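Please find one structure pasted underneath; my questions will follow.
Of the protein chains in this complex, all but one are displayed in their positions.
All chains are identified by letter, namely A, B and C, in their written order; residue positions are counted from 1 within each chain.
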Amino acid sequence: MYLDLTESQQMLRAAAKEFLASACPLQVVREFEEDPETHRSRLWDHLVELGWTGLVIPEQYGGLGGSFSDLVVLLEETGRALLPGSFFSNTVLFSLPLLAFSSPGQNDHLLEQLVSGEVKGTLAISEPSGSYHFSDVETRVSPSENGFMLTGTKMFVTDALISDYFLLAAVDSSSKDNPLGMFLVNSDAPGMEITGLETFTNDGQARIKLDSVCIPASHSLTQVSSGEAVLSKTLEWASVAKCAEMLGCAQAILELVIAYTKQREQFGRPIGTFQAIQHYCANMATDLEGARIVTYRAAWKISTGTTSEMESSVAKSWVSSIASRLVYLAHQSFGAIGFTQDHDLQLFTRRLKAGEIMFGDEFFHNSKIADFLGL
Amino acid sequence: MYLDLTESQQMLRAAAKEFLASACPLQVVREFEEDPETHRSRLWDHLVELGWTGLVIPEQYGGLGGSFSDLVVLLEETGRALLPGSFFSNTVLFSLPLLAFSSPGQNDHLLEQLVSGEVKGTLAISEPSGSYHFSDVETRVSPSENGFMLTGTKMFVTDALISDYFLLAAVDSSSKDNPLGMFLVNSDAPGMEITGLETFTNDGQARIKLDSVCIPASHSLTQVSSGEAVLSKTLEWASVAKCAEMLGCAQAILELVIAYTKQREQFGRPIGTFQAIQHYCANMATDLEGARIVTYRAAWKISTGTTSEMESSVAKSWVSSIASRLVYLAHQSFGAIGFTQDHDLQLFTRRLKAGEIMFGDEFFHNSKIADFLGL
Amino acid sequence: MDFSFTPEEDRFRAEVRQFLSKELPSDWTFLEDEFADDHTRWQFVIEFKKKLAVKGWLTLSWPKEFGGVGASHLTQTIYNEELAYARAPGRDIFGTRMLGPVLMLYGTNDQQNQFLPPIASGEIQWCQGYSEPNSGSDLASVQLQAVDSGDHFILNGSKMWTSRAHVSDAIFLLARTNPSAPKHKGLSFLLCDLASSGISIEPIPNLAGMHYFNQVRFDDVKVPKGNLIGAKDEGWSVATALLDFERSGIEYSAEAAKTLEELTAFAKTEKRNGMLLSESESVRQSFASLYTQIEVSRLISYRIAWLQSTGAIPNKEASMGKLFGTELQQRIAVFGMQLLGLSGQLTSKSRWAPLEGLILKQYLLSFSTTIRGGTSEIQRNIIAQRGLGLPRK
Partner (left out) sequence: MDFSFTPEEDRFRAEVRQFLSKELPSDWTFLEDEFADDHTRWQFVIEFKKKLAVKGWLTLSWPKEFGGVGASHLTQTIYNEELAYARAPGRDIFGTRMLGPVLMLYGTNDQQNQFLPPIASGEIQWCQGYSEPNSGSDLASVQLQAVDSGDHFILNGSKMWTSRAHVSDAIFLLARTNPSAPKHKGLSFLLCDLASSGISIEPIPNLAGMHYFNQVRFDDVKVPKGNLIGAKDEGWSVATALLDFERSGIEYSAEAAKTLEELTAFAKTEKRNGMLLSESESVRQSFASLYTQIEVSRLISYRIAWLQSTGAIPNKEASMGKLFGTELQQRIAVFGMQLLGLSGQLTSKSRWAPLEGLILKQYLLSFSTTIRGGTSEIQRNIIAQRGLGLPRK
């Protein structure tokens, strides 16, 4: 047992902190929300330079060959800094499954391009029903000349507008055993219509309409594993990665609250001396202590390649469940000032809430846990 | 709108308070738990004398003809005093349905005997499954010579050991339209085996085994209404009446907490000055404020004879939901002393918890509410 | 015990409801905090308020001698309930519920004649200037200076969290007229025209991006002495006097009930994993629990209104109503977001947003409900200390 970061992870964390403090202060986060284009390419170039785009990609493709735990260390810092842009979708939602489920040689070049930052990819699962249940995938796939043809609508696709590739779930209703397939789709393929969605985090989600989009046979990602396996692993990794981001974000919120309540005076004394405020902070800190350790445990399970689905759902269930109460306690501690657009708190509040919703909330993962428990 | 007790209800309350303070101090409650027989007949005679056994029974049978709201006023006081004995079962679980669902003349004499206190009755619905769902009634009824024959097992029958009659639910599986029947069964009928149950309130619940128990045809209580109607109304009244008892009990707990935290000192000041304790008390008081008004509203609906099922379920759902948190907050305020057998708090704690369970808890009534909401 | 309304009260409720359904656009999903976000919408709000004034409803509970209807607290509660349920504009709390009664109690005849009629007619929009940058829950720590200067006071300082100051005509405020007196003394209650020279208003947009709050700065602003309400240096008593305005908090349950109905409709049409949301047992439990809590909140409010109608002063109960009602709104907002899932992220600007983004707006606004108008902590302190008699120290 060793429940701390390794030395190299500590270095990774320190470097990330330093970089994010200089390249991504909260002012940049705000400006990115308003107008992503000002900062997008500068930030992206930085990430490529630091090697982040290749963090989890093996050295043979030019990457750093880091583990999932390394990724979690990094995401905790990007969550704390609210790093905008497509690092999460590109690395977690695209690079990881591509790496894990490509057949030998299938996507070597693409992996190299991901490391070099030339191309970006993301994941397209959910549809207008807004669900992560496999049974709710209605986008249809059918065989076509030299490959497949896809028709349907995807919703809530992160960073769709700037991605070159989508890892996309579709159903072949003629196949009884493995109806669910996962496909690589070019964003500029004929028949693709991509429309940005207005979300409360302005994080670049989009709707994709696919009208008889044709892709080559080599773009199926189910040559090694079934579509269900690809999708379920991808969602699992995404949910734990999201936990890491969320806990960085939540830690930042707690620190804001502590700093504020120490200095803000009401009735002649710092409000941090009031027992109600102290107990709010104690509750937040305790929730967070649990969030950190369940997330690390899930990440360690994934890193070691052991069965990890249960542990991942436990992590996302817990981290999601604490998010709602943590933001309320934080705002309650801040009073009116925390409710303003000018205050930094709301930047974190909105993203933490969005994190709760993404890749399955508490109830979604509790259902999975109940299944695992044999109920 | 008039949201206070009527003058006669205030007199009833004052009289009840005075009587209970002298006849039923907590020492009597304790002794009754250990050995009911010491006080049972004395307490019962008092109630008869005060007219309580006839409170809800019309004057034509010798009763006082009070309303359901009057009953609620009284039950709030008996709940506050933790009055032991069979007043609740006899009045709420037996007299009320007998009165409402007897055909003209069917049970006139029995009603008179209930007023005079000569006989006592109670309700027998639940079975080993411990459920209030009609579908879980498995006791069978079949036609027999001059009447019916009953076989099955009833559980959690309040005051069964001292009751003369049971209002008992049984199923005639040969009847498709109205399989559920409600029957009057004598406690000394051949084939009845009554065994006391050890419960955490020592409140005299029992198990009844019926082995081919024969009753006359006149003992069916479904000549006016269907068995489902009788049972559903009876359970509804029971749940609102239980709310009244519970809110008296909860009010007593809050008053104990306030008195204690005002005088108990720790760290050189009364613990009632700590914000945590103050907020616990505020939460309890607010929960109780709601409990009182939803209970009164349900009682008023029942008194006026309007549709009341939804309001009754709302009352029992709410009062049940606050019970658990209220007892924890109370014990947390008291610290170790409240956890002892010698302290009065535990007398209230156990009964409030039992009340939460009886006649449907929060989840049971929420299911009914969801049905009413058309979900 | 009688929970029923009189036939007149029922008729009045029906009349208000009918009026609202006629006068409000059927697609009205705006919330009070965004009425003033948009010029066209604010004009509609003002016109709507004037229509309410024409009906006499704006001053429903004002005594007849001040031009009101002299309606009972219960009638006023019914009115407030219906307007809140319809999310209708025109509930002029600052003018009709706060300043009006203050003027009736402390104003001179001249002041009453000057200021009350424009409130009653809906012509003048008032806002409230109590909070300041350094005073949140600690209201008495006012620092805005009002210096006596012959026939007027000169104001310097600033007010914070001034709701709708940017669309208001005038502000009533607390200013420090005696800096050497103790905290609660030396304050005066003043009325100030927002068009006065030296006033600047800065928006404080909230986290939902709505412009509702403002900071109002006073730089040598002259306020005529005739605008002093009550005695000089006794503004604290004027501002905190127990005023007999309706304070049932019926809005909390009314707004919540409306939202729950909308969510119910959503759950009955939306499928997930092949099943209607409304068929999910835990969704059903949540709906039932929230419905129950709304009923509790509504009945607590009715009781407050009824107590007021008997002449009682339900302080503890009003704090309970506020505490319970606002925390309930948060629970509904959280449930609504959970029910909507990924779609809950969509703002009202998105054409795919369910319920036109209403739930998201309510969720974001829910952070402020337990803070503004007295934080939940203050309410709990009041209940414990003033209501239950727990010791302060």
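One rule holds for everything that comes next: a residue touches a chain if its C-beta (ideal position, glycine included) is under 8 Å from a C-beta of that chain, and two chains touch if they have at least 3 such contacts.
Keep in mind that what you see is a predicted model, and the values were worked out from it rather than measured.
Undergrad: Quick one: which shown chains sit in contact with the chain that's not drawn?
TA: The undisplayed chain, in the complete complex, is in contact with A, B, C.
Undergrad: Per the definition of touch given earlier, which of A:T234, A:S317, A:Q332 or A:Q346 contacts the omitted chain?
TA: A:S317
Undergrad: Of the residues A:L99, A:A229 or A:I369, I need the one that contacts the missing chain.
TA: A:I369
Undergrad: With the full complex in mind, choose from B:M155, B:V257 or B:L352 the residue touching the hidden chain.
TA: B:M155
Undergrad: What residue numbers in subunit B mark contact with the hidden partner chain?
TA: 126, 128-131, 133, 135-136, 155-156, 197-201, 205, 207, 266-267, 274, 276, 324, 327-328, 331-332, 335-343, 345-346, 349-350, 353-354, 357-358, 361, 363
Undergrad: Residues of subunit C in contact with the chain that isn't shown?
TA: Listed in rising order, the touching residues are 280-282, 285.
Undergrad: Kindly note down the residues of subunit A that lie in touch with the hidden chain.
TA: 1-6, 9, 69, 254, 258, 261-262, 269-270, 272-273, 275, 277-279, 281-283, 285-286, 289-290, 293-294, 296-297, 299-301, 303, 311, 314, 317-318, 321, 362-363, 365-370, 373-375
FYI, only the chains that are shown with their structure count from here on.
Undergrad: Calculate how many whole Å lie between the centre of subunit A and the centre of subunit C, each centre taken as the average of the chain's C-alpha atoms.
TA: 39
Undergrad: Can you check how far apart subunit A and subunit B are, centre to centre, with Cα atoms defining each centre and the answer in Å?
TA: The mean C-alpha positions of subunit A and subunit B differ by 53 Å.
Undergrad: Two or more other chains touching the same residue: where does that happen in subunit B?
TA: In subunit B, residues 275, 279 touch at least two other chains, as defined above.
Undergrad: For subunit C, what residues touch not just one other chain but two or more?
TA: As it turns out, subunit C has residues touching two or more other chains at 377, 380.
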